[in-house]
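Accompanying notes for the structure given below.
Missing here: one protein chain of the complex. Every other protein chain is in place.
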Amino acid sequence: MARKLLLEHINVPGINTFDVYRSKGGYAAVEKALKTLTPEEVVEEVKKSGLRGRGGAGFPTGMKWSFLAKPEGVARYLVCNADESEPGTFKDRYLMTYIPHLLIEGMIVSSFALGAKVSYIYVRGEMMPQIRILEKAIAEAKNAGFLGKNILGTGYDLELYVQPGGGAYICGEETALLESLEGKRGNPRIKPPFPAIAGLYGCPTVVNNVESIAAVVPIINDGGEEYAKIGIGRSTGTKLISAGGNVKKPGVYEIDLGLPVEEFLYSDEYCGGIANGKRLKAVVAGGSSVPILPANLFFKTINNEPRLMSYESLADGGFVSGTMMGSGGFIAYDEDQCIVRNTWNFTRFYHHESCGQCSPCREGTGWMEKVLHRLEHGHGKLSDMDLLVDVSKKIEGNTICPLGDAAAWPVASAIRHFRDEFEWHVTNGAEAVTRNYGLAHYADPLPKKEEPVA
Amino acid sequence: MLRVEETQTPVTFSPELIAKFDDIVSRYPAGKQKSALLPILHLVQAEFGWLSTSAMDKVAEYLKIQDIEVYEVASFYSMYFLKPQGKYVLEVCRTGPCEIVGAGKIMDYIEQKLGVKEGEVTADGLFSWRGVECLAACGYAPVLQIGPEYTFYENLTNSSVDTLIADLKAKAKN
Partner (left out) sequence: MSVKVTIDGIAIDVEPGTSILNAARQIGGDIVPPAMCYYSKLKDSGGKCRTCLVKVSKGSEKDPRPMPKLVASCRTAVMDGMEVQNITSPEVIEARKGIVEILLLNHPLDCPICDQAGECDLQNLGFEHGAAKTRYEFDRRTFEKIDIGDKIQLHMTRCILCYRCVFTADQITDHRIHGILNRGDHSEISTYIHAAVDNDFSGNVIDVCPVGALTDKTFRFKNRVWFTKPVDAHRDCDHVNCNGKVTLWYKGEEVLRVTARKDQYGEVEEFICNTCRFDKKKTSDWVIEGPRKISNKSVINSNHYDFIPLPVVKTNPVLMEANKEQFERDTRL
C-alpha cells in the first residue's frame, strides 16, 4: 500500500470544509512556511524535493520558481493552471472537487515563496461547480485568517481569486492561459520572453499545475528530502493518475512514481484490469498528446525490462518504442477498440482546439483530420499513411506552442505501431466501417484473457 | 462572418448584474479591467441564454474596450453561444475516452429522443444539444453537462438520459 500524500484524507467525511480539513492537520504547511521559513527556504525545499511539473511537461518546479525575476517595485504573480482539458486527464477536477483546501493551502505557501501578493487560479469554464467549491473554500480560509491582510500575524498579505476560462484547450498552455486571464483570445505568446520575466500584465509570473501546487503542501510539511525519498531516480514523490477508458475501475489514483505499469493496470488496488474480461490492445499513458503504445511495448521496454510509471521509464525507447508521463491521463483500450477511429477522434480534437495563430497547426490539424476521417470511413488510400506521417513532421517542432507537437505525436505513433490496422482500413474499406480489426499481433505476448473477473 | 439577428431588442443590465461585474473587476489591478471579460460574458450568458451583439456591445462599453475585442473573445471560446439556444443545452463529451465507452451512441440517442439535430432547438424551445470536446471527466464517461450551472451528469445510459430529460421538462413547467 503506497503512502498517500495528497489524497490521504480524501475519504474523511466533510474534508471539503475548512474545519474538517484543518482538524486533519490542514494548513500546517502555511503555518510552518510563513512563521519559520523564508521564501528562499521554501523554494529550496521544493528544489530538494525534485518535484516535477505535474501538468505535462515535467519541468522541475523548484527550478521554474528560481527563474522568477524579482525587479524592485514590480508585482509578481502566481497563477495556478486548472484548465485541465487534456483528454484522459481528470485528476485536477477530482482534487478540486473533494479536497479544495489542499490547493488553497498550496497556493498560499507557493505565493509566499514567490513573493506574490495576488494570485489567480485559472479554472476551465466548464468546471463551474469546482469554481463555486473553490470560491467557498477561499472564503472559509480568509475567514480563518489564512488569506487577506497580515496572514497569521506574519505581515504577509495575499489575495486569491478564481478565474473562469471560456472553453479552450489551448489555455492550458501557460502563455495562452495568461492571455486569456488578461481577457484576450487564448493565443499562445511567442517566447521569449518567458512568463518568469514577463508574464501576467507584463510582470514576472509563475504558472503551475493544480497538482504541482498541491504537492508543495506535503513537501513543506515533511521536508523536500523526505519527499524525494519516494519514487525512483528523477521521478520523485507521488503522482495522481487518471485512469479511464476500458479499465475495470476508472478513477483517480495516487501512486508512488516507479510503480510497475502492470501492477497499476491489473492490481485490484488500482485499475483492476480490463473491463468485461477483455484483453488490452493499447495504452495512452499520459493524456491524448503522448504517443500511443501497443500492449506488448507498454508492459516491457524494448530491452525487455518491466516498464514503470515514472517519467524516465515511460519515455524509455524515445518515440520509437516509448511514450511519456504527460499529465498522467491513462487511457486503456480493449481489443474491441479501433485505433484508426481513436486517432481520428484525437485529431478532430486538436483540429477543434487549435487556436489558428500559426499556420502549421492551423492548417495541418485540419488536413490530418480530413485524411483520417476518410481512412476511418473506408475511403482511404494506401499512400495516406505516409502522407499523414509527413504532415505530422511538418507540424512537429515548427509551431509557436506545443499543441502542434501534441497533435502530431498521436498520429505519428499510431501509424508507427498500428500501420497494419490503417492498411486494413484501406484494403477492407467496407468491412472497416462495420467491424474492428481486433488485436492482430500487438497484444502479444500477454495472455491476460483469463484474468479472473472480480 | 457570423450570422447574427440584427434586429434584436437592446438589452439592459440590471443593477444586481452590474454589481457582480464591479466585484469581478475589483480582482485585477487598476486599468486591467479587460481581465473581467470572460467571467462577465459567462454572467451575461447565464442571464440572457446567449450573447447577442447588443449585449456584447454593452459589455464593451462597461469595460471601456472596443466592441470588436469582445466579439473576438466571444467567438474564440467554445462555451459562448452567439446564437439563441434551447433553455437547456445538453453538451455531450465526444472525445476519445468518452467515445470508446459509447458517447457516440448517447449522442445518437439524444438526437433521436429530442428529434433535433446538433445545434438545433426543439420546437418547445426547451432543448438543444451538441457534442463538445473533452470535459476532463474521463473516469465517469460518458458525461454531459448543462449550463449555466454546468451541472454534470456521469456514466450516462439511455435510461439515465430519459430520466434527465423528463426531470428537466418537469423543472421547466414549475
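The letters A and B name the chains in turn, as written, and every chain counts its residues from 1.
To be clear about the criterion, a residue touches a chain if its C-beta (ideal position, glycine included) is under 8 Å from a C-beta of that chain, and two chains touch if they have at least 3 such contacts.
Just so we're clear, the structure is a prediction, and the values are computed from it rather than from any experiment.
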| item | value |
| --- | --- |
| Contact with the hidden chain (one of A:K4, A:K48, A:R234 or A:R362) | A:R362 |
| Residue touching the undisplayed chain, where the options are B:Y28, B:Y71 or B:F127 | B:Y71 |
| Among A:E105, A:E353 or A:E421, residue touching the chain not depicted | A:E353 |
| Missing-chain contacts mapped onto chain A | 168, 185, 190, 192, 351-360, 362-367, 370, 387, 393-394, 397-400 |
| On chain B, residues whose C-beta touches the chain left out of the figure | 1-4, 6, 53, 66-69, 71-72, 75-78 |
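By definition in this document, only the chains that are shown with their structure count from here on.
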| item | value |
| --- | --- |
| Chain centre separation in whole Å, for chain B relative to chain A (CA means) | 25 |
| In the complex, chain A residues that touch chain B | 75, 84-90, 92-94, 118, 120, 124-129, 159, 161, 163-169, 180-186, 201, 242-246, 250-252, 284, 288, 329, 331, 333, 337, 341-342, 345-346, 349, 352-353, 355 |
| Parts of chain B lying in touch with chain A, wherever the complex brings them together | 27, 29, 32, 34-39, 41-42, 63, 65, 69, 72-73, 76-80, 94-97, 99-101, 132-141, 145, 147-152 |
